[in-house]
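The complex appears here minus one protein chain, its other protein chains still in place.
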Amino acid sequence: MSSEFGKILKVSVFGQSHGTAIGVVVDGLPAGEKIDPEELQTFLDRRRPGRDPLSTARSEGDVPEFLSGLEGGKTCGSPLCAVIRNSGQRSGDYTELADKPRPGHADYAAWVKWNGLADMRGGGHFSGRLTAPLCVAGGIARQILARRGVYVGAHLNSVAAVSDRPFPLYPTAELFEEVSRKPFPVLDNEAGGRMREAILAAKADLDSVGGVVECAAVGLPAGLGEPMFDGVENRLAAALFGIPAVKGVEFGAGFAASARRGSENNDPFVVKSGKIAAGTNHAGGILGGITTGMPLVLRAAFKPTPSIGKPQKTVSLSAAENTELQIHGRHDPCIAHRAVPVVEAVTACVLLDLLLEGNHGTF
Amino acid sequence: MSSEFGKILKVSVFGQSHGTAIGVVVDGLPAGEKIDPEELQTFLDRRRPGRDPLSTARSEGDVPEFLSGLEGGKTCGSPLCAVIRNSGQRSGDYTELADKPRPGHADYAAWVKWNGLADMRGGGHFSGRLTAPLCVAGGIARQILARRGVYVGAHLNSVAAVSDRPFPLYPTAELFEEVSRKPFPVLDNEAGGRMREAILAAKADLDSVGGVVECAAVGLPAGLGEPMFDGVENRLAAALFGIPAVKGVEFGAGFAASARRGSENNDPFVVKSGKIAAGTNHAGGILGGITTGMPLVLRAAFKPTPSIGKPQKTVSLSAAENTELQIHGRHDPCIAHRAVPVVEAVTACVLLDLLLEGNHGTF
Amino acid sequence: MSSEFGKILKVSVFGQSHGTAIGVVVDGLPAGEKIDPEELQTFLDRRRPGRDPLSTARSEGDVPEFLSGLEGGKTCGSPLCAVIRNSGQRSGDYTELADKPRPGHADYAAWVKWNGLADMRGGGHFSGRLTAPLCVAGGIARQILARRGVYVGAHLNSVAAVSDRPFPLYPTAELFEEVSRKPFPVLDNEAGGRMREAILAAKADLDSVGGVVECAAVGLPAGLGEPMFDGVENRLAAALFGIPAVKGVEFGAGFAASARRGSENNDPFVVKSGKIAAGTNHAGGILGGITTGMPLVLRAAFKPTPSIGKPQKTVSLSAAENTELQIHGRHDPCIAHRAVPVVEAVTACVLLDLLLEGNHGTF
Partner (left out) sequence: MSSEFGKILKVSVFGQSHGTAIGVVVDGLPAGEKIDPEELQTFLDRRRPGRDPLSTARSEGDVPEFLSGLEGGKTCGSPLCAVIRNSGQRSGDYTELADKPRPGHADYAAWVKWNGLADMRGGGHFSGRLTAPLCVAGGIARQILARRGVYVGAHLNSVAAVSDRPFPLYPTAELFEEVSRKPFPVLDNEAGGRMREAILAAKADLDSVGGVVECAAVGLPAGLGEPMFDGVENRLAAALFGIPAVKGVEFGAGFAASARRGSENNDPFVVKSGKIAAGTNHAGGILGGITTGMPLVLRAAFKPTPSIGKPQKTVSLSAAENTELQIHGRHDPCIAHRAVPVVEAVTACVLLDLLLEGNHGTF
């Protein structure tokens, strides 16, 4: 297992979906940082399920208890530990799954890895529920970043075949705030409406759909990150692939850049009010692994929720023969919209880590 | 700087394009492994420029000298160091660039990071030339992997708007070998012809094009990798974004999965000749960060070469005003086809590292 | 902050002495390992204070609650989190200390590091109380190691000027067990009696004494550890210096070897019942950073408890002038005897980590 990321700021997640509690240890937070619990709860509520018909009916409280790291509402220099108690465990729903690995889930890979000894009910440590403690860490990082003028925001870039419009060249903290308050986090509400329809249609078919989350950060200084293997892209990608269901990560124009010519894709440098900027941002704010001072832009692709109500082909591990599986219980027909704050959370943690590490180019 | 990746097998690259030599230290190679120098050279030659009109006319010898780590043609348990001497340095070509950051290059980000003190001629440590020592490490890893029945291969998935056909569900070592011997590494030669035309057209316009490399690995056991932040995807992505010009990485269906329904994207498990396999491989051989035993499939998107002959808008760093830049010298109109062995090399190093680490699920 | 050690098995400690709870996350435990809670509690009780006049009168329950990582009494493959609630916090005792750094404590260094923002009451994250969660991790590691025939034990090597006899050339699991059951963990009870007298004499003088803990491990295979900077000594030393009050670490003959001749210090190899062993063990079971198969032997030096009742010279941070400090409250006149299981715990965690990593010499 390796449930941790970060170099100076280390975020370590623990818990199984059906254990006593899940939680996170955040090691390396600077001391003296006020944490606003209401703002944090508002952030956590953005990923909470059970709020509308688009999500699972499970009700998760997601109210963290802080065991350490805070003193009088401020970080105190010790590692912060926050736990969220599990409730409403209904392992009964999962009995059949012990023998029949769910297609698209880690069940089979985990069964091989742990010789059948790992607890796979509800996904065990692979459960999407583990994104709740990630959001605790990220919600705290976001508050510390905002105090330094660094803002992280995201929107649902696409669901199924429906796309939102992209972030503008210079997204603002206000825009991030506006999107975050929407029940469905898109820039273009009309597109959002069609995405909801696509999700509900999948739900009606006992099926699911995937989506893409676009995340941006503004206010970062130029010069962060190290070339080659410890750059901003390397570190963000390594962390983002830790979010369950992510199968692709791209920066700036990303895959689309591969179809372009250099003259289209290169961002011309311009002097703008005495400062050097770029006229476009196909680089997504990163060149050679190092921030350019332009907004950071990335996208993470989420596969459709693997848990679907439709009957699926699978195997019986005990009998070593083909069989069928019908997953009962309540499952999200799409997780991409709930993943929007999770992508923000992971991005915020990595960026705070980079800022804490600082720029070692000269000394 | 952080020019290293790997946990048990550590690959550390050094050198600037215009220094005395470039090279690599590979720490953690198992002892007693025979390294075939001709096979290695054949592998290195695949990324070498100057072989046809599609690449820069610079001739790079790329013949590594081994300073340590080999004894009688076998790894001896000590870190292996290989160096490639630089020759034909023509720093004169790069004088203008000290003041005018090249659009799409790391020049500006590096200028901020190092207060103007880093050597940016030819890209310094950001140079694509640093992929030569990466290929030395990867070429060695490939030989060790092949001895265990693990084969890594890649092809040019697309250039500009032209796509090759994808790898079949079960690519073979023979297919990898066949593609690797082609002067232009595609599965479908007709598509390859059109890709070449797209590259030559860009070249004629003093422009460049991007492309996508698809890489696969067969023979991996199930159960490798750790969930969440130390999985196979996290580690591969972190390393692949270290290859210059990569702006996106995806596994299996990747971004395309986000537009699909769960019932389409989930790979059904099937018993096949007594073994458990998957009927499709949209997961790209990885679920929950752990290998499933199906072929590993990934794609890396390369942006168009930023160095183009067309005049471009940029700024003068000294005058802090807008200006124009025309890059002279010889540059690749496309690097994606030369990047094919580089993606194989990085993938091979990460996979060997994972195999050396082993499966710690049980003990 | 960086409250973690380990490579495959990661132990991450959290908590302040006066927060809600302290605890530990152990990431990387193999699945399916039965954990005997009584045996664990017996181990934890060995470091508990309040058992006799030699320790502080504070009563710490030290009964861990497991929030994750166990399923039916066995490790389940997820990170294990155990918390110990704090009780009987009496921060009143510590008010004066905010302005007057205690000599020998981290107060002043922490005050500089955290700009006065860290919580230093009772030592904050530096508190010896953090060794309780370390013992939870180590107690679990010991059980897993014992199941593989690897046994870790320790005794109090010296207190003040009184020395115990050293471990024999081949200590046994039975000897470790015997010492661990003694209220005062020495091999020679008569020496133990004199150590107790030295501690009580210091206590009567409102003073404290230091001591040395000797730890051994038997049953380790030869070939573990990597040469130079990732060897068994490097990793053990790095972790052991994380135990509060440790100021020196040595292996085998250690510092005494520096006064010897090579002909005395070299351990002759001998064939013994068909196996290669060493006739003496001045190397402490490690040569070149790698285990030799002989028992591992190390010693850690603990300084005298810095908290003493005697008036001490210090400064007022606010007034920037010399002053005096008299520390009230209950403090251990010696911590070395309570540190015996802590040294075992840290050693066991590092050894389990090394065993999980395995021997990558060949493949």
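So that you can tell them apart, the chains are marked A, B and C in the order they are listed, and the count of residues begins at 1 in each.
One rule holds for everything that comes next: a residue touches a chain if its C-beta (ideal position, glycine included) is under 8 Å from a C-beta of that chain, and two chains touch if they have at least 3 such contacts.
All values derive from a computational prediction rather than experimental measurement.
Enquirer: The chain left out touches which of the shown chains?
Expert: A, B, C
Enquirer: Looking at the whole complex, which of B:Val83, B:Ile286 or B:Ile335 touches the chain that is not displayed?
Expert: From the options B:Val83, B:Ile286 or B:Ile335, the contact with the absent chain belongs to B:Val83.
Enquirer: Could you tell me which of C:Leu80, C:Ala217, C:Ala239 or C:Leu296 touches the chain that is not displayed?
Expert: From the options C:Leu80, C:Ala217, C:Ala239 or C:Leu296, the contact with the absent chain belongs to C:Ala239.
Enquirer: Which one, C:Val26, C:Ala160 or C:Leu296, makes contact with the chain that was left out?
Expert: Only one listed residue reaches the unshown chain, and that is C:Ala160.
Enquirer: Which residues does chain C use to touch the chain missing from this display?
Expert: Per the touch rule, chain C residues meeting the hidden chain are 1-5, 13, 101, 103-106, 108-110, 112-115, 117-118, 125-126, 130, 158, 160-161, 202, 205, 207-212, 222-223, 226-231, 233-235, 237-239, 241-242, 244, 246-255, 257-271, 274, 276, 278-279, 282-284, 286-293, 301-308, 310, 312-315, 317, 320-322, 336, 359, 361-362.
Enquirer: Identify the residues of chain B touching the omitted chain, counting contacts across the whole complex.
Expert: 1-4, 10, 12-16, 19-23, 25, 27-29, 31-32, 65-71, 74, 76-81, 83, 110, 113-115, 117-119, 124-125
Enquirer: For chain A, which residues touch the unseen chain?
Expert: 7-8, 28, 30-33, 77, 144, 148, 355-358, 360-363
Following the convention adopted for this analysis, only the chains that are shown with their structure count from here on.
Enquirer: Averaged over CA atoms, how far is the centre of chain B from the centre of chain C? Could you give it in whole Å?
Expert: Going by mean C-alpha positions, chain B sits 45 Å from chain C.
Enquirer: Which positions in chain C are in touch with at least two other chains?
Expert: 28, 31-32, 77 - these are the residues of chain C that touch more than one other chain.
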